[in-house]
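Before we start, here is the structure in question, set down as structure tokens.
One protein chain is absent from this view; the other protein chains keep their places.
Now for chain A:
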Amino acid sequence: MNLPVIIKFVIDLLAVLLLALGIKGLSKVKSARDANRLAAFAMSLSVVGLLSYYLGTSGIAIQSWIWIIIGSIIGSLFGAILAKKVPMTSMPETVALFNGCGGMSSLLVALGVAIFPISSSAENFDFFKSLINEVSISVSIFVGAITFTGSIVAMAKLQGWLSTPGWTQSKFRHFVNIVFAVASLIAFFDLINGNTSSIWLLVIVSSLLGIGVTLPIGGADMPVVISLLNSYSGIAAAAAGFVVDSQLLIVAGAMVGAAGLILTQVMCKGMNRSLVSVLFGGSLSAQSTASSGSGEYTNITSCSVEECALTLEAANKVIIVPGYGLAVAQAQHTLREVTKKLEQNGIEVVYAIHPVAGRMPGHMNVLLAEADVPYEQLKEMDVVNPDFPATDVVLVLGANDVVNPQAKNDSSSPLYGMPVLDVQEARTVFVIKRGMNAGYSGIKNDLFDLPNTSMVFGDAKKVLNDLIGELKDLGVGEK
């Protein structure tokens, strides 16, 4: 072993250790930010290790430097700009886009090696080694392509650029996907047999498979899909590690792949969905169109902002249930103003956060933290549910399915079994909503029909602004 090899070995080992500590630290609130920086540092360390190794052994040609610099500058620049500019509300689709590009990168590496075999692997040619090479190239292309197209479809659906086409909800889609899967398997074996041209077939059918699997999945399940695709991009990275013979890549890729799988499982649990039903069950709204036809609202009470303010003023304990509607209206700051006034009057305010509030687990916490809501006031569902009977007023802001009592009472409902917030137990419930449209699931919400529920119609931000005015008139928060 000569010096460059030893140095690279030490650096790689250190990088793996730091990456593992980084992932570990990211799962605790206190250490998360430092852990993220630690992981970023480990990544740059690994680049230094790799470059120094080649400088010390084969050297790096000027031409290579030029292309390295071009690629790095363009990629980093776009990444940094997007990361700084993107609004917090569109975080899920941003993660999807980044993830898709990671998959694309693995795909391109494998494609490059396949079309132009690297000289070093050709010199000591033996059959076993070339077989491994072809298998890892195929896996890298297959997983990379699925990650890429799947993530892009997920992003487009979350952005609202793509809707769910009707045919994807029929059984027909399974047939189509099976055809794609079989075709990619054929291309896979053809490639291993030495037929290099079938590589393009593999690229095309695995890309189509990525689209075909993601397209039928409904918006509410998208976070789970993104998490799963994130796990795939780790697997793609590990496969690319086999292609270029890098232990570091294999370890890091395997780590992300496995951790992503666990995270996907955790998310599924929070939504009371199994991974199988997310992937193959189609979108919730499509299943429910049949059963929700029976649901007409019969007992809607609508009320003015003024009434709402009067009730709030008299309350001792208020629970806020924020949902994605709040985020869309960008009303989290206005909401914070309202709750500040209430708190100044000695009213106890907490926020009830459903595990899947917003569009992604933890998304709502990020949005509320952005509006300076103290972390201690954010209560998770299991903690806050016993508190509802002792609560005077519940404000539901842009949340719908997560407060639907059907999930507990009606076993025929598609929502049945999903953990929900028991807001109906509170003395008064105000639902601030733009209209009577159904939520993500497309299911009628029984909560709206209950006698203790009043609807305040309007855009969340406007209603909250009016509420601030009314509270001011009542002298709330002046003391």
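Rule of thumb we're sticking to: a contact is a pair of C-beta atoms (placed from the backbone, for glycine too) under 8 Å apart; a residue touches a chain by one contact, two chains touch by 3 or more; residues count from 1.
By definition in this document, contacts and distances are computed from a predicted model.
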Which name from "Spermidine/putrescine import ATP-binding protein PotA", "proton-translocating NAD(P)(+) transhydrogenase", "Thiol reductant ABC exporter subunit CydC" or "Two-component system chemotaxis response regulator CheY" does UniProt give the chain that's left off? "proton-translocating NAD(P)(+) transhydrogenase"
Of the residues A:Gly260, A:Gly325 or A:Gly398, which one touches the chain left out of the display? A:Gly260
With the full complex in mind, choose from A:Leu158, A:Ala238, A:Ala329 or A:Leu467 the residue touching the hidden chain. A:Ala238
Across the whole complex, the chain not displayed is touched by chain A residues 19-20, 22-24, 26-29, 32-33, 35-37, 39-40, 43, 46-47, 50-51, 54, 58, 60-61, 63-64, 67-68, 70-72, 74-76, 78-80, 82-84, 86, 88, 91-92, 94-95, 98-99, 101-102, 104-106, 108-109, 111-113, 115-116, 118-120, 128-129, 132, 226-227, 230, 233-234, 236-238, 240-263, 266-267, 270, 353, 355, 360-363, 365-366, 369-370, 372, 374-375, 378, 380
